[in-house]
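Our next item is chain A:
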Amino acid sequence: MLDDIPQEEYLLKGNTACAGCGAMLALRYILKAAGQNTIIVNPACCSTVCQGTYPKTAYGVPVLNIAFAAAAAAADGIASARRNKGKNIIVFAGDGGTVDIGIQALSGAIERNANILYICYDNEAYSNTGMQKSGSTPYGAITTTTPTGRKDSKKDIDLIIMAHRPKYMASASAAYPKDLYEKVRKALTIEGTKFIHVLCPCPSGWRYSTEKTVELGRLAVRCGMWFLYEYEDGKVKLNAPTKAALKRPAPLADYVRPQGRFKGVNLERLQKEVDEEMDRIRALAGIENAKEASE
Partner candidate 1 sequence: MLEIRIHSRGGQGGVTASKLLAQAAFLEGKYSTAFPLYGAERRGAPVTSFTRISDHDIKVVSQIYEPDIVVVLDDGIMDLVDVTEGLKDGGLLLVNTDNGDKLKGPKYSKFRVARVNVTDIALSLGLVLSGNPILNTPILGALARLGVVKLESAEKAIRDMFEDERNVQAARAAYEKVIA
Partner candidate 2 sequence: MKKMALKQEAKLMSICDDMPLTPMSKPQAGAGGKTGTWRTFKPVLDKESCKQCGNCILYCPEACIDRELNIDYDYCKGCGICANECPSKSIKMVRE
């Protein structure tokens, strides 16, 4: 089953990420898809630390580390230089650097159709600084700055990105590495701005046992907390796991229960949010609302 994915590893063993890190699992396949002819732009995030300390790095491709809010613009600067034509310029940024502090630079870069692939690895909090709430933290989740659980709802960065009409956009998950690999491969054949939003479960931040990273990533998709889809030519195309989940979602409790961050969450309200989100993605994909269809 691994034959179509190259054996080369550009994420080297012995990086300093936490055990069971979803972001490193995602990065492993992103780098496999991108290959050697790649420059990574890395704003402040977990991935800053995961590289290891000077004079060593665990990343096997060139990395430009840059200030928190600056990744998209710095990547555009690289992509705009004549000498870098034909190279894959990839931003690897966390949700804080994308949804919050980096959103302005990202918005500008997409508007200019900068020839970059922007990947947001989303672990739904500022995990690098010890789990503070970000714009991507879901309702009910406990973080160090929402110690009794988040009271309001997360920001839908995908809709914001979509409003910019990028050349290509996709939602992916560390728990679906082959799907992620294919999406990165596809994105890198397209000229202009590409955006891939990858859910990366975080055992330290979400407070679950490390072996469950992939399992929870899958459950997020199955219960409708996360969708897998692509946006191209103005159209949303749902991928098979999400299509199935929209028909028959798994119980939300299966996803929520193993995670310490959801301790004491109002499951009903969270379910309501998930239902609303499912209706919204159905509408975007042009699928009839399940409830209306059955009535």
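Simple rule for what comes next: a contact is a pair of C-beta atoms (placed from the backbone, for glycine too) under 8 Å apart; a residue touches a chain by one contact, two chains touch by 3 or more; residues count from 1.
With respect to how the candidates were assembled, all candidates are chains of the complex that A comes from, given by their letters.
These numbers were taken from a predicted model, which means no experiment stands behind them.
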- Spot the contact partner of chain A in this complex among 1 or 2. 2
- In the complex with candidate 2, residue positions of chain A that touch it: 1-2, 7, 9, 11-22, 24-25, 28, 50-61, 177-178, 203, 209-215
